[in-house]
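Complex shown without one protein chain; remaining protein chains in place.
The first chain written gets the first letter, and so on, giving A, B and C; residue counts start at 1 in each chain.
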């Protein structure tokens, strides 16, 4: 499941729905990204996606992750629009027979989502708004996975 | 928060409660371990703890994890007693400013809980019950963290 | 009339997000937009701006038909 939503995300409801009836799965890892207030420097976060294109691009990576880590299933929900500090921005859940695979796949998906997924992010501060570029460490996080391939 | 419970665990409720009001946290990772049916080989899992001692031993590792990974907070809930396939056995949540710390701390805590925490586990199958010893890979998972220290 | 979409800071520069513009080629569309709004023209040719035709990234020039959706995508920030 890959979904974009303008409405608030309910990570707990998603986790319970995702885990229900999984008799052979064993391991469910999740990540919830919350908007940070940055001590008042961020009044709101605003995320723009390209509907259709954004889900399709995320889908390509999710299919890769499913094969690479042997996932049973995944769920990716991403908030778009204006987001208040403390509110969930992104929720990723992965299910696998063993926890190593579930953790690594969740980590991998988040590295992609935070650095390369087709979103445009604006931070609204007390003195106006600015567009955010990806942080260098986001790209560094993502290259970890390339290195592992070439090991 | 470290708690043992004979009652069913509600991972979603715990995740929402854990995430609420965290304006500066940014990252919440969770792991939910579900009892596996093993294609009918396991009718129920039974977990025994030593109340007081078990929480205290888990607490020592959790305090280490908090310092080592710079966690803002953690929650560990472990089911004891008889557990049906598909039901949550353990729920771990970690909160940190950045996702790398949240993921690694959650992974570290799970490696400890699955291999060395003071629990005794019995698998009830169609032909009787047997006590389970830790799997060799559980110990291998845990030694990953020692190696990282000596790097 | 193809649909032109601007994302991220490009729509802030242009003051619009979606317009219908008639143009036979991607290159002629870019010329039209730049003549009309020099700041937008510069932003569209800036580093890292990608073009998607009907949600597929393209490089170089391309013919446009009336049903084409052209999206200009500045560097993606991730979520």
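Just so it is clear, contacts are C-beta pairs under 8 Å (C-beta built on N, C-alpha and C of every residue); 3 or more make two chains touch, one makes a residue touch a chain.
Predicted, not measured: the structure shown is a model, and the values here were computed from it.
Looking at the complex as a whole, the chain kept out of the display touches B. Remark: the omitted chain is touched by one listed residue; of B:40, B:70 or B:118 this is B:118.
The residue from B:14, B:65 or B:89 that touches the chain not shown here is B:89. Interface note for the absent chain: among B:1, B:56 or B:140, the touching residue is B:56.
Although one chain is not drawn, the whole complex shows that of B:48, B:72 or B:87 it is B:48 that touches it.
Panel shows chain B; residues 33, 47-48, 50, 52-53, 56, 78, 89-90, 113-121, 131-134, 138 of it touch the chain omitted from the view.
Methods note: only the chains that are shown with their structure count from here on.
In terms of Cα centroid distance from the overall Cα mean, chain A ranks first. In this assembly, the C-alpha centroid of chain A lies 27 Å from the C-alpha centroid of chain C. The distance from the centre of chain B to the centre of chain C, each centre being the mean of the chain's C-alpha atoms, comes to 50 Å.
Chain A and chain B, compared by their mean Cα positions, are separated by 23 Å.
Within chain B, contacts with two or more other chains are made by no residue at all.
Shared interface positions of chain C, defined as residues touching 2 or more other chains, are absent.
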